[in-house]
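Of the protein chains in this complex, one is absent; all others appear in place.
Let's turn to chain A:
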């Protein structure tokens, strides 16, 4: 099974990075989250309810719907915040990308650790622009809002192709497919990573704590 890869590109101003990334990531995770599973006897299970809430962007003329889960929102904000800081302070020309990868765990025999097999990767390439005056910023607000609308439509189109999704696991394997650590919702297992491109165009791979921990931990 090949991993499905989708790439989105956006050009934003520095202060719009966080909101633009959160809008895209939350929209993806809205489609890739379910309610909490409650397994019953005989292998059946019931599913909790996923709530949604609208979020208005402050620096972009845009509103997106996200899953009503503060834990999930905090996790995404943390990752996006790190990406934004890396993008701003790396000394690059403001080009970077952030990736949201959905994976499954495959149990391996001891002493090998579980293998993480990605089945869908969303990459958002970001180009940070510098604007000279307030008028340009106002135009940028609207333009980025329009661009994000297009991205949301692209995401929805991909989601509704109904391509590969991990099959619903049994109770013993639910942690291999879903992130059961949140108390109110249950997204597919995911990880977020980012890369910053320096001015020479070469890829400068930054250390991503979660990625290293997941792939090299024994």
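Some points to look at:
Basically, contacts are C-beta pairs under 8 Å (C-beta built on N, C-alpha and C of every residue); 3 or more make two chains touch, one makes a residue touch a chain; residues count from 1.
Convention: contacts and distances are computed from a predicted model.
Choosing from "aldehyde dehydrogenase (NAD(+))", "AP complex subunit beta", "Autophagy-related protein 13" or "Golgin subfamily A member 7/ERF4 domain-containing protein", the protein name stored in UniProt for the chain missing from the display reads "Autophagy-related protein 13".
By the touch rule set out above, chain A reaches the unshown chain at residues 27, 30-31, 34-36, 38, 46-56, 61, 63-65, 67-69, 142, 145-146, 148-149, 152-153, 155-157, 159-160, 162, 168, 183-185.
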